[in-house]
Every structure is written in structure tokens, then in C-alpha cells.
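With one protein chain withheld, the remaining protein chains of the complex are depicted in position.
Right after this comes chain A.
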């Protein structure tokens, strides 16, 4: 347009033309400067872990872990030439508050990825927020399965990577015939115990009277009656074990009561799915030696990667007695997978990263590799450890190879026909292979149901 003006009109017009060119040039330069500035803006990493309340015992270290990983990544030159920046919020062990804080992270701080949550009820609460605002959530804790969201990556164990192998170990290696299922009263223990009951009855023919189920509220502190009931349950002639899905700080009085009442691991072993090294700090584990936990990582694992991670953690916290645990490893794997996917996609754009991350394989801390599966779960080895007197676990059994996480349990009716595959063209979290249809997202209803409990 400027050339046209120059051809036909007077000097004043030419002057205006030049002015316009300059303006356009300035505008272009300004825009590119803005693009440049955006490129140099830090990548924002949201951290959504309770720093207070009953879950703080478990979740605070996970916040520190992500901060350490960010620091390490920045020291190594950042990601895509940009620095990473942590955005920390505190949902205070308050499940509805998790959803508000998640919204704050995604809408207000516009974070590129979120690492967070521990309890399943808090995850259910944030699901609709992440799906609505198209965020990325890396969830690092073992959980009950029966879920696969487009926006969530489950780096902790699904039931087939923890609960089921643990029960098989008890039956096949220890010879247990009676089970007491003891848990905190919320969605994870209830669903896990439902799967386990079905599994024990259908696959191993365990009778009804050989299964005892007990639920207690969060933060329960008076365990006398329950522990003595367990003791009696175990004194009826058949080898008995306790499967504990007790969460948070209620574990401290539970284990204290176990040792006070002299429940010995040789007689009635307790296998826990939510008790790691972190929860055991502060308990005298002398009387608890031999009680079990099933995880995919233990601090005592004898590999160089693990010792390097522990050393880095001790240096980062400045605490010579700092411990590492399974969900920390899950964050380690999840963070590296996300970084790898961002590198692969060349951007932090959520949709691009979601597609790029499937199939990404990174080393874990137990000497193997973890791969992201199309159902947003990862491959993990399953380890059974026995508590030692120094608060550590000693691995007594492990699966020969890694196990891929199964979003939908094979032991529940209704769930065994479902699969999840987030690759094109299926892109579905609950595809029914029998009638060939996709159920679609039920995040909103699930969140409502979980919070109503």
C-alpha cells in the first residue's frame, strides 16, 4: 500500500507513507521482542501438595522433591533454553480446597504442568478442573485404579502393581489363609478392598468368614479395640495377615498400639500400602521388624542411581537423616518423563506434551526403566519389603520384570471390559471392548461422589 501511495500522491503523502513503514517496522520489532521475552519467561511448574493438616506428614516432602528436581533441571540449563519456576500452593488436607487451588494454579498462574495430590479423594476433587482448563497433572501415589483421565498421568502404582502382587506374595510365599482388611474410611481403601475381596474370593477361594474388613476415620488415634480384634482374629488357627490401607498420621498410633499389644510380624504380619520410610520416621521400629509394605521403590534399594538420588536429597534438605520414599521416586520419574516429552514436542503446550509423552521411557531408581503407557499409567517393578529396626525396608521379594499399570481392574464386574488408550484415534479413558463404545469423562460426577463421602 505504501508503494501505491508513493506512485500517485504528493510529498506529504510520501512522508506519511514513510511514517507508516516505520510504525509497522516498530510494531514488528516490538512483537518479536515480545516473542523473545516469552521464550525467556520461565516455565511454570505448579505444586499442589498439602503443607498442613493430616496429610502434611506425607505430602510436604513431595513438594520439596519437586523443588529439588526443578533446581537440578535449572542447574543443567533448564528446559528448551528456559528456566523452570515452581509455583507452590497449600490445599491444607482439605479436599474441596484442592479444586480451588488447582483452579488458581491453572487459571491465575497459568502453570504448564502440575505435580500434586496424595489422597484419591483430593485427586477426584481436582479432576473436573484439570479437564475443564486442559491442564497436566502428575499424580505420584499408589491408588485404587478405576480411572484414566486425559489430563492426568498416574506415576504411582495401580492395584495390579501393588495390592494384587502383595496379596499373591502373602498367599504363595507366606502361606496366609485369613485376611483382615483395615483402612481409612475414604475412596482409595474402599475401592482397593473391594478389588481385593473379589480377588481373594474368586481367585483363591477364601471364605467370607476368613476376611475381616474395618474402616476408621482420618486421623484416628484410639486403636486399642481394633488391634485387639485383629489379634483375636489371628488366633483362630489359620495363618493370618493384615492388609492396611490406613493413610496419613493415623499410622503412628496404629503401629504404636501394634507394638504395645505385642502383635509380632512372625505371627500376624501387617502389610501396608500407604506406609513408607517417611511415615516410619518418628516411630521406634524395633518392635515392628518384619511387618511388610508393598511399593515400587524402597530407600534401601542397592543401586547407584538410588544412592545418587539419596545423596542429592540429603544435600538439598541439609538433613543427614532425611529419608526417601516411593512417591518421591514417582515424582522423579514423572518429572523426567514430562521434561523428556517437552523436549520431544519442542514446546510446553499441553496437547503437544500429552501426545509426545506416550511411549517415553526414563530410568527409575531401582535399576530399570519406566515407560509411559497409552492408558497414562507407567511400568513399574513390584517390591515387597520388611521393616527393619532402623526404619528402613529390606526387599524380600520382587517381580522378575516390570509390570504395566492397569487402569481398570480385571477382578471387578463392569470394570474388566474397559480399557484406556489416549492415542489417536481412540482417545478414550474407558472404552468398552464388549459393546465397542467410549464411556466419556465422568470427572464431575466422580468428584461429587468422592466429596460427598
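Note that a residue touches a chain if its C-beta (ideal position, glycine included) is under 8 Å from a C-beta of that chain, and two chains touch if they have at least 3 such contacts; residues count from 1.
Assume contacts and distances are computed from a predicted model.
For the omitted chain of this complex, the UniProt record lists the protein as "Urea ABC transporter permease subunit UrtB", which is one of "FtsW/RodA/SpoVE family cell cycle protein", "Urea ABC transporter permease subunit UrtB", "ABC transmembrane type-1 domain-containing protein" or "Thiosulfohydrolase SoxB". Of the candidate positions A:155, A:216 or A:379, contact with the hidden chain is made by A:216. Among A:134, A:260 or A:437, only A:260 touches the chain left out of the display. For chain A, the residues touching the absent chain in the complete assembly are 51-54, 56-57, 60, 174, 185, 214-217, 219-222, 224-226, 228-229, 231-232, 235-237, 249, 252-253, 256-257, 259-262, 265-266, 269, 281-282, 284, 287, 289-290, 292, 302, 307, 314, 320-321, 386, 388-390, 394-397.
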